[in-house]
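A single protein chain has been removed from this complex, and every other one stays in its place.
Labels A, B and C are assigned to the chains in the order they are written; within every chain, residues are numbered from 1.
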Amino acid sequence: MTERVVLAYSGGLDTSVAIGWIAEETKAEVVAVAIDCGQGGEDLDAVRQRAIDCGAVDAVVADAKDEFATEYCIPALQANALYMDRYPLVSALSRPLIVRHLADAARYHNATMVAHGCTGKGNDQVRFEAGLAALHPELKVLAPVRDSGMTRDKAIAFAEEKGLPIDVTKKSPYSIDQNLFGRAIETGFLEDIWNAPVEDVYAYSEDPANPRDPDEVVVTFTAGVPTAIDGKELTPLQVIEEMNRRAGAHGVGRIDMVEDRLVGIKSREVYEAPGAIALITAHQELENVTVERDLARFKRGVDQRWGELVYDGLWYSPLKDALDGFIAEANRHVSGDIRMELHGGRAVVTGRRSEKSLYNYELATYDTGDTYDQSNARGFIDVWSMPAKIASLRDQASS
Amino acid sequence: MTERVVLAYSGGLDTSVAIGWIAEETKAEVVAVAIDCGQGGEDLDAVRQRAIDCGAVDAVVADAKDEFATEYCIPALQANALYMDRYPLVSALSRPLIVRHLADAARYHNATMVAHGCTGKGNDQVRFEAGLAALHPELKVLAPVRDSGMTRDKAIAFAEEKGLPIDVTKKSPYSIDQNLFGRAIETGFLEDIWNAPVEDVYAYSEDPANPRDPDEVVVTFTAGVPTAIDGKELTPLQVIEEMNRRAGAHGVGRIDMVEDRLVGIKSREVYEAPGAIALITAHQELENVTVERDLARFKRGVDQRWGELVYDGLWYSPLKDALDGFIAEANRHVSGDIRMELHGGRAVVTGRRSEKSLYNYELATYDTGDTYDQSNARGFIDVWSMPAKIASLRDQASS
Amino acid sequence: MTERVVLAYSGGLDTSVAIGWIAEETKAEVVAVAIDCGQGGEDLDAVRQRAIDCGAVDAVVADAKDEFATEYCIPALQANALYMDRYPLVSALSRPLIVRHLADAARYHNATMVAHGCTGKGNDQVRFEAGLAALHPELKVLAPVRDSGMTRDKAIAFAEEKGLPIDVTKKSPYSIDQNLFGRAIETGFLEDIWNAPVEDVYAYSEDPANPRDPDEVVVTFTAGVPTAIDGKELTPLQVIEEMNRRAGAHGVGRIDMVEDRLVGIKSREVYEAPGAIALITAHQELENVTVERDLARFKRGVDQRWGELVYDGLWYSPLKDALDGFIAEANRHVSGDIRMELHGGRAVVTGRRSEKSLYNYELATYDTGDTYDQSNARGFIDVWSMPAKIASLRDQASS
Partner (left out) sequence: MTERVVLAYSGGLDTSVAIGWIAEETKAEVVAVAIDCGQGGEDLDAVRQRAIDCGAVDAVVADAKDEFATEYCIPALQANALYMDRYPLVSALSRPLIVRHLADAARYHNATMVAHGCTGKGNDQVRFEAGLAALHPELKVLAPVRDSGMTRDKAIAFAEEKGLPIDVTKKSPYSIDQNLFGRAIETGFLEDIWNAPVEDVYAYSEDPANPRDPDEVVVTFTAGVPTAIDGKELTPLQVIEEMNRRAGAHGVGRIDMVEDRLVGIKSREVYEAPGAIALITAHQELENVTVERDLARFKRGVDQRWGELVYDGLWYSPLKDALDGFIAEANRHVSGDIRMELHGGRAVVTGRRSEKSLYNYELATYDTGDTYDQSNARGFIDVWSMPAKIASLRDQASS
């Protein structure tokens, strides 16, 4: 029986060419798998048809937007996941989703191989292959762009030679990866890190400098999950879409940074993630209101590690599961409303209210009604400062 | 010989009254110590004269702005110090400076006591007393507002009865603490955390919504210290003043948050710190360019702990010294230029250049000239993902 | 109606006197609560009777040994809880158990107050009061030894004056706290930290220098819980008792250290915890076999924080709950057998086997059958060392 390869298929030039390229290289049948995680563009039927037309024996297309929102974006939100304090892991979140679909398709189609179109210097190859190693370790991985010389020029030549139904003349100066949670842009002139991005690179967000009226929005969370906007109940997918639209209209969530890739180099990355940034901002402030201090302090380290782990391609890993155990517990009481003003590139929290609030007006106020017992302070401070004081006496004696 | 008390003197109602209050309470002579850490307002001679007029036997006034900038604000910048990822420690930085001057004055004037005007539910009492415990542990601490019932009403009555030269009618609705590095605002209506701040609370920054042209600024750092703006060499004090002015003009650095106080409660705080926020933003991005990945990842935890420690009043502590050892080493190569655009409440980095850059165009580029050896990727990924893969095989076998 | 006080009652001099002392001081009725967490000594009926004879209106006695083992000692084992890498939290684990019973008794007896016999410089007062603050915050806490001058001399005088049925002449030079999980010893001559403990201070363990034959033991764990010894299924309580006996016979688990108390001072502590140390040793090695590397590395920090938190009296706290979420997940596969040799003060692991093992003979062996693909190494190392290499090139260029 002919062997089968499951290919992560985007519908673009590279992976369309890869169908035939891999078939020639391996003598195997290629099953294309295209996953909609909110990247927009063509409809799935067109993508499916192109795969077939390019030689795939079968094509699996799946609308995974709800799954992506609920099982990948929401956990990231609960972890306030910002790699290097900036980047909300847009691409790093979609890869484990795609990997899960690839592994399922490989089992369904009895495939022995899986293929992706990543290069050898990015993070995504790691996310694909580490994810596959965890979910379906028997599969052999093919990476024609990285391992068998399928350069862009060769891909175009192959497409022309085979008469593939792809427009090879459509050449964007930008290399884009986008999904529901945001958009990543790479392009030659940004590789000079002294150059600023131009307005042209952005698609999910308006120029923050455009004059317009502020937009006030109230996001409701239940146990760390956004469940309503302006009082209207929504699914996670709907919340993210709505916030992308509204925060994007005000230029929220543009990110321009030099980033540490897992593969050992620094790269310059430009992102836009209006919904993600607005929602994380809201979630963080609701945590400030509802999460106890020691837990909040420790959670920062957990959140950081969660983000690094996912960035580094280890979504399917024992540490990720254990961090999730911590984060789920920490989000148990993160319920309530956050009011934000979206304007001029910023999502600014202006109000918070919660039945789970640990903010206590009577303890906090300096006005009438203050119930805080200030007589405890002296004893507290004496004990609190004692270790440093004893050390200081020692240091003075010995210097 | 009559005992002496050194009083942390601000020139305002509370500490002016405290001069006489403490003198009556202790039968000791009061020496007022007023430190200029950039809070603006009256000149130091006027402050000094008022202390004398209110009954101080002596008054020490010191312009400590340069010292504050160099020895307190710059280390905070090198630690990217943001308590709870938001607050640049404005007040928490000035207290150890003041404490050092109080301890010195106490030694000079042979004082046996030291006094401050803090209440019993804030962080500053801890910062004063923990700092004094470390620098001059023999001093007895007096806190008349907290410990001997010197309420505002009683202070006003005392001032009127004694005819003190203070305008007791001047009643601001705001409780303000400000210095070179920023400004903290508390007031009754903000104690309802659903209320948004009004424009009126701000003084260091313009409304970000005001239309105006963006301002482009280039900050030069040398080993983590900002040393020039737009090519002009400046002292740390001048850098912060200049950035306060320019970033403040664009509404940068406004912060509104619910915060975990050391004394066990959550409080609502509004800050503005235009220079601090703009400089930290620049410093972080220059670290992204010049600091190696593993060091950068670990430094986030060090930075967090540094901020918590200083917030918690433990500036003078052995852990602080050891964290400083780490941070100094980590900043050794943080040199270069960061270009930012200041506009609409945001300081946005648009360019970076550095002779110490670890960003390597040849390794990063996808264009001609790429020197990255992609053939390493497969071996790397196989080893990298092996522990999670082995665990996954185990989990699948046992489920 | 007369108010009621619930008293943490040990049956000893201090808390027996406290019954009458508190009754006189508060005019309230005292309900004594005595909890057996494995401290041995008198039977609970005798303790109960003494409380009544000393004036308690009621006495609650409870055998909580199983509860203590299962709900307090086992979680500590799963966290490998060793404060300062040494001390298995013996007393720190029993206090939250006692607190829970006190809170329950207070609710049952409609008490408005709770009392303990701790001094003002130890950790236990914090553990009692912080626990009560969490479980029953309405209760007022009485601490007669600390707060109303009930010194030992006064307690003896009180007992004699009232003719309490306590032998006040029985004076041990040692201050002991002991329970199922271990034993803590304090005494005057150990306060000189240059003095070594004498054999006389120990009761749970034989002198390790005594000659005797080694004892081989196999401990079976299921998801981090010890469930059998030498193949015989046992409850957690039975496991700990058995290991105390067998490891204690070989002098395992003696600890002598200078320790950082929560209340700001260093103290010298001597402990013996044969079962705890032997079980933690076994659990750690089973983790080495069954827990994936990244998870194991992160868990060390989680374990440390768990131990500090419990030592610091914060068993009932949100951070503890979230750490438990992590630890439970991390222990999911910690199942298998550990063989140990108990001898000469040491519990030495000599074998491990597990169906959940991540140790893979085929990958690890250097003999025939090796399946590890060494050709991956070069690529791995090149990518792994690249960030440090790039930094080194930069440093050399700039030095």
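Everything below uses one rule, namely that a residue touches a chain if its C-beta (ideal position, glycine included) is under 8 Å from a C-beta of that chain, and two chains touch if they have at least 3 such contacts.
Note that the structure is predicted; figures quoted are calculated from it, not measured.
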item	value
Per the touch definition above, residue among B:Val291, B:Val348 or B:Leu363 touching the missing chain	B:Val291
Residue, one of C:Gln49, C:Thr119 or C:Thr227, that touches the chain absent here	C:Thr119
Absent-chain contact - pick from C:Ala296, C:Val310, C:Leu323 or C:Leu342	C:Ala296
Residue in contact with the excluded chain [from C:Ala51, C:Ala134 or C:Leu180]	C:Ala134
Interface with the unshown chain - residue positions in chain B	260, 263-265, 291-292, 294-295, 298-299, 301-302, 305, 309, 314, 317-319, 321-330, 382-387, 390
Interface with the undisplayed chain - residues on chain C	84-85, 119-121, 125-126, 129-130, 133-135, 137, 143, 146-147, 175, 186, 188, 191-197, 208-209, 211, 214, 254, 256-260, 262-268, 284-285, 288-289, 293, 296-297, 300-301, 304, 308, 312-314, 316-318, 339, 341, 343-346, 348-353, 357-361, 363-367, 370, 372, 374-378, 380-382, 384-389, 391-393
Chain not shown, touching residues in chain A	292-294, 333, 355-358, 360, 363, 373, 375-380, 382-384, 387-388, 390-391, 394-395, 398
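Note that only the chains that are shown with their structure count from here on.
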item	value
Farthest-lying chain, centroid of Cα atoms versus that of chain A	C
Approximate Å spacing (C-alpha centroids) for the pair chain A, chain B	32
Multi-chain contact sites of chain B, meaning residues that touch two or more partners	293, 357-358, 360, 363, 375-378, 380, 382, 384, 387-388, 391
